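The complex appears here without one of its protein chains, the remainder shown in place.
Chain nomenclature is as follows: A and B, assigned in order of appearance, with residue numbering initiated at 1 for each chain independently.
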Amino acid sequence: MGHFILFYRLLIRPLFKEPVRAFLTVLSVALGVAVVLAIDLAGTAATGSFRSSMDTLAGDHDLEIVATGGVPEAVVGSVVSLPYAIHASPRIEDFAVLPEKKQTLPLIGLDLVAEASSYANRLQGAPPAGSENYLEHLGKSSIWIGESTGYKPGDRLELLINDHSKKYIVRGIYPDAHGNEGAIVMDIAEAQEALTRYGRVDRILLKVLPSSTLEEWQQRLRSALPLGVDVRPQGAGTNENRRMLASFRWNLRLLSYISLIVGAFLIYNTISVSVVRRRPEIGIVRALGASRKSVLAAFVGEAATFGFAGALIAVPLGRLMATGAVKLMGATVDALYVSSRPGVIELSVSSVLLAFAVGIGVAVVSAYSPAREASLVSPVEAMARGRREFDVRVQKRRDLMLAVALGTAAAASSRAPALGGKPVFGYLAVILLIAASALAMPAFVALVTSCASKLLGSLLGVEALLASRSLDASLRRTSVLVGALSTAIAMMTSVGIMVGSFRQTVTLWMNDELPADLYLRPAGSRSADRHPTISLELADKIAGLPGVAWVDRVRVYEISYGGMPATLASVDLKVMRPYKQSDLLSGRPIEQVLANLRDSNSVIVSEPFAYKHNVKIGNSVLLLLGEKQGSFRIVDVYYDYSSERGNILMDRNTLLQYLPDPAPSNIAVYVAADAQLETVRAEIGQATAGYRVLMTSNRDLRKEAIKVFDRTFAITYALEAVAVLVAVMGVVGALLALVIDRRREFSVLRFLGAAKGQVRKLILVEAGLLGILANCAGVALGLAMSLVLIFVINKQSFGWTIRFHWPVAILLGAISLVYVATVGAGIYPANVAVGLNPLEVVHEE
Amino acid sequence: MLSSVARLLIALLFLQPLAAQYRAALPGYRYVFPRDHFSHPEFQTEWWYYTGNLKATDGHRFGFELTFFRHGVARDVPKNAAKSSAWDVHDVYFAHLALSDLDSGKFYPTARTNRTGPGIAGISESSGRIWNGNWQIKWKNNDQELQAIAEQFQLYFLMRSEKEPIIHGENGVSQKADAPGRASHYISLTRLTTTGSIELFGQKRAVSGLAWMDHEFFTNQLGAEQTGWDWLSLQLENKTELMLFRIRRKNGSIDRFSAGTFVDPQGKPTHLKATQFTLEPLGETWKSKATNAVYPIRWKIAIPGLGIELEAKTLLASQELTSNTRFVPNYWEGAILLTGKERSHSLHGAGYLEMTGYDRPDGALAISRHYLNSGTEGVSERQVTPGIASR
Partner (left out) sequence: MAILSLQNVSKDYLTDGQCVRALREVTLEVSCGDFLALVGRSGCGKSTLLNLAGAMDFPTSGEVLVNGVATSSLNDAGLTRLRREKVGFIFQSFQLLHTLTVCENVELPWLLAGKPAGRAAARDRLAWVELEELEDRYPHQLSGGQMQRVAIARALIHAPSILLADEPTGNLDTETGNNILLLLQRVTREHNTATILATHSLEAAALATGVVRMRDGKIEEIVR
């Protein structure tokens, strides 16, 4: 108790004397922790608790029967006839758009005759208009819909399905609260008609008796199924998706820790200042009998208090930020991976504990070194005179040597391969780089300030001289501050360079990859795993139009490969596409590769696919297609940036042998050389009247793609912004500390004839100097980090080859903005300095 | 049993644009076997009904019931459909399966509903199958294999008919009400020697005994005043069988279309008119906790012309099948034991008893009103006769 009182009096109470600074420190920790928490929560909501939209109304089934392109429906008959007490629920699963609400909902076809009793409670219509009896509504354009959509039984609505729309009548609504997304339910016959997908169902969900294990059931059932049809635990697709998303989530989480590292610098700084200021007090309590340990504990405790208070704010703040993050992450997941519906953000006990552990942990770790220094203060120092600042000597040379060593280690680490599919060593390299830069900072600051003070003095006057001298003099404090700010800037720069490079790469790639003039796809929402189809008749009709040179009918399927979702696409090799060889990893002439592809059982795979599944040219992939199984030779690998899922591409004729549904997912139209694009466009527009398809010109498609791209990376920008904000807040806090510590100096200056404005200028120049130092160091560090991000972390996580590119304009803009913010951060401390009464300050002596 | 299905069927009538497209059961139908053991899609409703009393080698007694229903809802494929889906609903198949563990006093009722779908349910003469999922009858020459899988039990029986099929009623029709066509074609196999196994909670027993098959098809046989009924199938030790049903009317009287059939040891049927037998409850009742229905579970049977006097009782009072959805009603269907005499000889036997309409004292099968008045899209309002389907 006694210790606690002392701790309170000597360490906590003084914090209240500088509430703004204490608050800023707490807030910087809070922001850092909040970002980590927000990304954690949002990650869990957007991907971790990821449930495929299609699992709505799936109930508690045990197994599911699936096949690429759908399960032949005869399987349903044979499964229900098996002599096992199995409950089987065949489902048609797709999406439909409510055009009037611009909302895409899962469309689920259920066997409402068989399920009448099991779904009775869930799909109840509201009496008296509805009826619990589905049977009477069968075959009459009937749908049941989640009540969250706001529709009532009896409502008529139009649904956009694939390339056409149709009117339906709401026969009943069902509660779609927990686990049941607002979906559109119809009878399976109605769904087959709506999607013109006869002969197959998408999944058969199974409930089995627990008398045998799921593996035994799987084995038993597999022997009764055709070759290409698989049985797996229900939700395996969800798990596959989750696995696919793991890497994305992992990387995002690590990015979120950058703000925390910035926060750690600031805690370190705050505690260092606290120690330096209290040296006499430490001496006194040591002289009065405090042990080294209790001094150490006291300062670690002070840091822990900051961490605790920060976490306290971070929990609600993080929860709030998570709401925004979920949206951003959801957009990314949809665009790059799989249609998802973010789960509820749940602030679990474990995430709150995480916040506190991270907050207090970071605070304690970053405070340990200054706290230890405090414990080394000898009791004699209490008796030492006066208020002279004890700026601990910085061992510039030793630190610089260490920095070089760490930098070398970083370089070595960046060469190491991924560990368990995760770029662990890549991130280690980033951390080593940050550490190296932090250690090199004193030497850098000393060099720059000593070189610059003369120059600045003559350029900006005596205030600049004083400012640079002061930064140099309090070298450690300055180094830490520059370290924090430069880390934030480095993160911004590196991510900026990576995203900019990626964007440029994608833009260039699209020039090659999108050679057609017009693209058609079914209207309605897009997602990486949704592939609605266009009627074949329409494709043929368009092919016959004058002015149309070729039409490529692209068909895309969702498949599962190696325990991960992937995309299988077929293209018309008859179409002469002006491919460029730069699209291929091998660099071979495209004609040669296409010729190879023409013989059946050859495919080319995308770079992420090759990376993810560790396959090379010449390897084979084994695919389950329809009822069949096929082995396909990889004849080449192509660059692809359209999705992270991994693509397999084969000839249309090859795929049709396995999956005979000829309807294309989208159509690429090549306009004849002698035809006018606009004329052809108008003709196609007429031909597609009555179909719900979207026609996009090449240019618009690219624009759209870039828009999607930018939306995808919005969250990384948000993370950077927070890191920079934390750093700028750190600058405010640190300058404030500086003002308090140097108030005597400012007062003397006033006695010596300095005007108030000169004092203000002095502090702003210091802030500006800090900004310049941090920007220089940050851009240098950021460049190094960006190389690791692009060539190590990105490559190991996603398998993309990105060409390095300087996004000069964006970087300059961002850096200028940070610079202005840093100088702006000096305004409040400068006002505090100007507001000091020199008489009182000097009189304190 | 039948009334429960009737209610379901009433609901289904609305699925069907024109009942007129189905054929009515009229006198003079020419029966041909094995064809008439299978489907008659030109009639709207059809069922196959297997019940039996079996004894395990260890003496444990069981009763079972397995019924297959087919109800036509749309005979024709819509003309405007470009393609037809295997899932289009032309017939709906209901099935009920119940096991009565008579010596343990346990009753295990189950039910399912399906459409034809891609081989989910149906009747196929060519493959000799009548099935609904993994509940199925498979004809092999003159024998039938029965397989029925439920969560708690599984039945595997081989059934061999001792007698030729019985055609009930007169002139090929079993009249149920006072109008042409208000009747069914009604076939029974009254003595099926049954061997096989019953597996209950993993315990498998070899069983043997007698089963009974009813097969009935018709289009519209319901009468407006008919509110419930009691039906019995009796298999007697003297190699004779009896089928009796009694239709109760709203006013409490017994309908004059109540009837029965006596089958002599050689398999020769004798039609029994309502006036030729009596079927009366003896006062002992069982009240269902689930439905509050009060079922008479002891009956007196008298056929003066044949000198038969019997008393029917059950080893298991709780053989009620309840439904969790409103459109499948509740009924009692269970194994019974018979004691009595034929003239001076004592006579024993076993059989099945079905009682319907006891859970609604007013007897009104009012569910139809609801559908009539719901004014649902596309449903033409037309007169539907509430009532009970009969065999």
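One rule holds in what follows: a contact is a pair of C-beta atoms (placed from the backbone, for glycine too) under 8 Å apart; a residue touches a chain by one contact, two chains touch by 3 or more.
All values derive from a computational prediction rather than experimental measurement.
K.L.:
Using the contact definition given at the top, list the shown chains touched by the missing chain.
P.N.:
Touch partners of the hidden chain, whole complex considered, are A.
K.L.:
Out of A:79, A:282, A:480 or A:754, point to the residue that touches the absent chain in the complete complex.
P.N.:
Of the candidates A:79, A:282, A:480 or A:754, A:754 is in touch with the missing chain.
K.L.:
Consider the whole complex, including the chain that is not shown, and state which of A:473, A:536, A:622 or A:656 touches that chain.
P.N.:
A:473
K.L.:
Which of A:30, A:428 or A:465 sits in contact with the chain that's absent?
P.N.:
Residue touching the chain left out of view: A:465.
K.L.:
Contacts of subunit A with the missing chain: which residues?
P.N.:
Touching the chain left out of view, subunit A contributes residues 386, 388-389, 461-462, 465-466, 469-470, 472-473, 744-745, 748-756, 758, 838-839, 842-843, 845.
Operating definition for what follows: only the chains that are shown with their structure count from here on.
K.L.:
Could you grab the centroid distance between subunit A and subunit B? Build each centroid from C-alpha atoms only and quote it in angstrom.
P.N.:
That gives a centre separation of 63 Å.
K.L.:
Subunit A touches which residues of subunit B in the complex?
P.N.:
My answer: residues 11-12, 14-15, 73-74, 78, 81-89, 92, 111-115, 117-120, 131, 133-134, 136, 147, 149-151, 154, 202, 324-328, 370-371, 374, 376-379.
K.L.:
What does subunit A use to touch subunit B in their complex?
P.N.:
It comes out as residues 73-78, 80-85, 111, 113-114, 116-117, 120, 128, 131-133, 135-140, 169, 187-189, 192-193, 196, 198-199, 209, 211.
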